[in-house]
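Handing you this structure, nothing more for now.
The complex appears here minus one protein chain, its other protein chains still in place.
On to chain A.
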Amino acid sequence: MYVATKGGERAIDAAHQWLAEERRGDPAIPELSVDQIREQMTLAVNRVMAEGSLYDPDLAGLAIKQARGDLIEAVFLLRAYRTTLPRFGASEPVDTGEMRITRRISATFKDAPGGQILGPTFDYTHRLLDFKLMAEGETPTAQQKPSDPVDAPHILSLLDRDGLMEPLEQTDATPADLTREPMSMPADRPLRLQALARGDEGFVLSMAYSTQRGYGRTHAFVGELRIGTCDVEMFVPELGFAIEIGEIELTECETVNQFTGSKTQPPQFTRGYGLVMGQSERKAISVSLVDRALRWDELGEDNVGAPAQDTEFVLYHCDNIQATGFLEHIKLPHYVDFQSELELIRKIRRAAETPMQEAAE
């Protein structure tokens, strides 16, 4: 006999309890604290903040803990929380030229004012599992030496001075905010960069990679990659001036690409740009390549039909919260629609079988 599927509510409650138990794991093992995640899973925290569009390492750590380490789920938790926060203003533009640098490299010049600073990077590590880390209690320390605050201008600005770089478009227009207004096409560059900055790291990486392999060639040099902290200032009308309200860590990448120019204009290098919250250089480089690929139209290049040249394709599919939601929703019940498909296919098959039977007789 048919038993109606009552009890959805009890099933949900039970599933939540089981989930909570699984999240904790073996109770004999000490529980992870949010502080531990924030301090020791920093790059995961950074990714969750960047894609969650919310700079708060504590909340990102909490989200990672709650999500059992599923970073997209953690991003989702942060995004949903972000919805509930009141918006009381916007900061002044952050000056990345004034960044307190922890890492700064250029692939286009051997040296530049301000120097190359390798910083805490995996780049030249040998990827050998370090079994010593399985033992606890180790507190590594790095050599230190006092340094003078360095003046490190953007390296591309040095090329700019010689007229070799395409000039940056200067505008006082307030950029659109894709978290407050629906995305509209055609999307201008600020909107594209916003979408890419919170886009899925894997998706943006693959898009960038595809341009390197010939699907819309960008041929990028990393003019400069810098990581460090920047002050965030906000203009307070009651005071009449801007005050510092905090600092955030940023990763910025500027790429140099091949030329634009014409009969009347001498050739100039073109730019790709990526700015991401936290330390996330894979993402920042990827964003700058995709940014450059999406600029084909304004730079007078051919659209070769590459995915990374297609603004609608890139922007409508880079958001992992939208993507994972829509992808996973197909596990929700669809039996009403499936039933109408069943009726349809039975009807079409009946119609197809009748003439076949008649022909056989």
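We take it that a contact is a pair of C-beta atoms (placed from the backbone, for glycine too) under 8 Å apart; a residue touches a chain by one contact, two chains touch by 3 or more; residues count from 1.
Keep in mind that, in the parts below, contacts and distances are computed from a predicted model.
Asker: Name the omitted chain as UniProt records it, choosing among "Fe-S cluster assembly ATP-binding protein", "Inner-membrane translocator", "Alpha-D-ribose 1-methylphosphonate 5-phosphate C-P lyase" or "von Willebrand factor type A domain-containing protein".
Answerer: The missing chain's protein name, per its UniProt entry, is "Alpha-D-ribose 1-methylphosphonate 5-phosphate C-P lyase".
Asker: Hey, which of A:Asp123, A:Glu238, A:Glu328 or A:Glu358 is the one touching the hidden chain?
Answerer: A:Glu328
Asker: For a quick check of understanding: of A:Arg47, A:Lys65, A:Arg79 or A:Arg192, which residue touches the chain that isn't displayed?
Answerer: In the complete complex, the chain left out is touched by residue A:Arg79.
Asker: Sort through A:Pro27, A:Gly89 or A:Pro186 and give me the one touching the missing partner chain.
Answerer: A:Pro186
Asker: Touching the absent chain: which residues on chain A qualify?
Answerer: 1-2, 4-9, 11-12, 76, 79-80, 82-84, 86, 179-186, 312, 316, 321-322, 324-330, 332-337, 339-344, 347-348, 351-352
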